[in-house]
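Dropping the structure in here first, questions after.
Excluded from the complex is one protein chain; the other protein chains are retained at their positions.
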Amino acid sequence: MALAKVYVNYKKSILNPEAEAVHKALKRLGYSDVEDVKLGKYFELTVADGKTKAELDAEINEICDKLLANYNMENYHYEIVETEAAQ
Amino acid sequence: MALAKVYVNYKKSILNPEAEAVHKALKRLGYSDVEDVKLGKYFELTVADGKTKAELDAEINEICDKLLANYNMENYHYEIVETEAAQ
Amino acid sequence: MNSVMDQTTEATPEQIRDNKLYQSMGLTDHEYGLIKDDVLHRLPNYTEVGLFSGMWSEHCSYKNSKPVLKKFFTKGKHVVKGPGEGAGIIDIGDNQGVVFKAESHNHPSAVEPFQGATTGVGGILRDIFSMGARPIASMDSLRFAEPKTDADKYFIQQIVAGISAYGNCIGIPTVGGDTAFDDAYAHNPLVNVMSVGLMDLDKIEVGAAAGVGNSIIYVGHKTGRDGINGASFASFQFDSEHESQRSAVQVGDPFEEKLVMEACLDVINNHSDALVGIQDMGAAGLVSSSAEMGSKAGGNGMELNLDLVPQREAGMSAFELMLSESQERMLLCVKAGHEDEVLKVFADHGVNAVVIGHVTEGHNYKLMHHGKLVADVPVDSLASQAPVYHRESEMPEHLKNVDTNQYQPKITNPTETLKEMLSQLTIASKESIYETYDTQVQTNTIVAPGSDAAVVRVRHYDKALAITTDVNGRYLYLNPREGGAMAVAEAARNIVASGAVPLGITDCLNFGNPEKPDQFYELDQAVMGMTEACEKFEAPVISGNVSLNNEYDNIPIYPTPMVGMVGLIKGLDHITTQDFKHADDVVYVVGKTEPGFNGSQIQKMQTGQISGKLFDFDLDYEVKIQKLVTAAIQQKLLNSAHDISEGGLITAIAESTFGNQLGVDLTADLTVADFFSESQSRFIVSVPQEKQAEFEQLVGNDAQKLGKVVDDNHLFVQANDGYFDLDVDKAFGIWKGALPCRLK
Partner (left out) sequence: MKFAVLAFPGSNCEMDLYNAIKDIIKEDVELVSYKHDSLAGFDAVLIPGGFSYGDYLRSGAIARFSPIIPALQDFAKSGKPVLGICNGFQILTEAGLLPGSLQKNVSAKFICKTEPLVVNNNHSMFSSEYKAGQLIDLPIAHGDGNYYCDQATLRDLVANDQIVFKYQNNPNGSVDNIAGITNKQGNVLGMMPHPERAVEAVLGSDDGKGVFQSIVNHIKSRGVIYE
């Protein structure tokens, strides 16, 4: 069993109103030392055994490109963790 | 400068319609080896220097409890990474 | 297979008895005794205690409110279906029925505002479409404390965001509502939602399962551990000691609901021969829907195999499966032999559906789990034999020996007092709330939020429905009976101002703990007042909902019976809004202005509290005034009509200037203080000059001419002892900006 942890974030140039709202809220709450807030999506895909590392990489990349991230405004990166059984 | 990476996920017993929608879409697209999909939020907080590790831990925990995670439905975990300059 | 098995991991029947474990599920000693000695004649097991705790909760059984609800006026020649578990139906001609109901989600929203609000909307919509009606509009009625902290603001924003998220996604316009702020709702906000649907009267569905061998079909989302035992949870009261109760959170999924709704309407409309009954899974989930369905059919039993219930998590117990309040689920009874036909419809719509049991001989409700019989109880004992309590009633202390004098407002600068009034959150514009609601989807909304009642047309017919929600808890606090009547009267006034005639009401009875005689008194009296008014307006109660135990640390909220009223507009050209339309139109106030200050916004604003004897209310006079306004609208004499309510005459005048930014030049034989009176039975109307004579003839002494609409963007009103003088755009800015500013 493999666990793919995928992180999708807005590109730098793109304003994220939700992250901004969180940042403002933190300031209001007095956490003035928080200088920046980014907010993205975090996926965990549990993938069945039977693929080589390269095949798995190819699959996760494809899934991200096609569905999980929009290349126009988002970046992604991922890690693959081997797990023994289902988490 | 420190970077706190915070992961917020729904608790196990809570329905996550978004993850479900992604899972179904992956199945329809033929990725039948993806057995489970979790979808949560991923925050990166950039925090100014000047706090001890323990103080930082306390602050991030407090921020998560107060704002980033909804204790009724969500769990969180985080890592703190020391960084040289702003990312 | 005859003996009822108990599960090893769960408390044994003896442990439940000896340690009174049933109490933690909300059953009293007396109720447990009834189950053991009168119903089962044996000890109930854990699952069975769970079934009874859900079904005998106030939410499902109305055990404390039934005797009160019986007093409601529910008849009327157009009523097709009155109060029951589902929504009521009123005939609006052309073989069409309007279906409506309201629901409270106060407790879930207090715990988790966003999801509490979404699941409230989802629940009321299921009530509507399970009748076979297509929902055409929703309303939301909200009560909050004045926001002070960031947490307060966030809470309000989350409630609004939840309503917006669900309604917008599923594509049912939220066309109006009402929002008031008072610290009486601190810790116990009210989140009430109402939905209105339209149906062909030959397609009525009832939630019944009859006919041995017929199949019970489960539809929609899988069952999870979310919201276990929410029904008994809602019947608890909160206090700071009981934080641990706060776990019953469910997540709403409007996308799934949309699919379920379309599929169910498809089955009802196109496969009615196969369908015996349909019911939503609301409070107390699977047990409530199935037991009610079984009990209503009468004369049969039901057996369900819980292993067939779609499950989101492994290892769920029978108790959890039966009491989960996972959302977006329905239960159908389908004629034997027609199962595949119905299952195919759901498959086509992409909705889960599976046969989980059958209607059986006998009268028992049996549950199988992992091959064992885990519950076996008479079906009627769950659904219709809950105990009924006739609670004691006693006048609350604060109503005894009250000051009978009316409060005297202190006004040195009338314009400044008006400005302050316009910035009160209860008075101020709610646009920042309703602009986050899709008010127009389905393209039938003729009057969107911002006028008195919302108006939604009936497509392809020259008719429309007017919808409003109203109640002022402060009035009820000072006099529950008159305040209850006023709530209905104010709703009717809004309906009438929009050009409609009242058809009927639904309600959410938001009250405190009925076991306390002074709080029960408020409930009982309020219902009597409401019913008197409903009878006078010929607006029967066709559905409703009860939310009791709204108290925190033993302090109850103001008694707040939300009234949702629907009216019929015969002819789209009768639709009237509150905005002044043209310069030189003549402005009148219809109805007498009397001192009405105890319980008013100005008393609250100037003293920080409300007190004294509520001002008088004459129901017959109210009816007479409303009939006059209706006649004037139907004779096309009015260019605008606006009811006078919170904030009094001057507030209503100001509000009428905002829509088209037209000013007024008015004079009245009243004191400046009178302009803030909230005495009932009044409207502010504008009449085109050429209709002036005709209008005056119609209304006689019941209206006073005040002056004219002017187009110089200036509000000027001369009273006996001073004047109001303010630019319309200035007034508008204060009124519009107050709420967003306080929520920032």
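Per-chain numbering from 1; labels A, B and C assigned in written order.
Note that in this section contacts are C-beta pairs under 8 Å (C-beta built on N, C-alpha and C of every residue); 3 or more make two chains touch, one makes a residue touch a chain.
Note that the coordinates shown come from a computational prediction; the quantities given were computed from them, not determined experimentally.
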Chains on display which the left-out chain touches in the complete complex: A, B, C
Identified contact with the non-displayed chain, of C:11, C:111, C:355 or C:441: C:441
Candidates C:97, C:113, C:147 or C:254 - the one touching the absent chain: C:254
For chain C, the residues touching the chain missing from this view: 161, 164-165, 168-171, 253-256, 258-259, 350, 435-443, 445-446, 448, 457, 459, 572
Those residues of chain B which, in the complete complex, touch the missing chain: 17-18, 21-22, 25, 28-29
Chain not shown, touching residues in chain A: 13-18, 20-21, 66-68, 70, 72-73
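Here is the rule we use: only the chains that are shown with their structure count from here on.
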Centre-of-Cα separation between chain C and chain B, whole angstrom: 37
Approximate Å spacing (C-alpha centroids) for the pair chain A, chain B: 9
Centre-of-Cα separation between chain C and chain A, whole angstrom: 41
Residues of chain C touching at least two other chains: none
Contacts with two or more other chains, residues of chain B listed in rising order: none
Of chain A, residues touching chain B in the complex: 1, 7-9, 19, 22, 25-26, 29, 31, 33-48, 50-51, 59, 63, 66-68, 86-87
In the complex with chain A, residue positions of chain C that touch it: 150, 154
Complex contacts: residues of chain B adjacent to chain C: 10, 12-17, 21, 70, 72-73
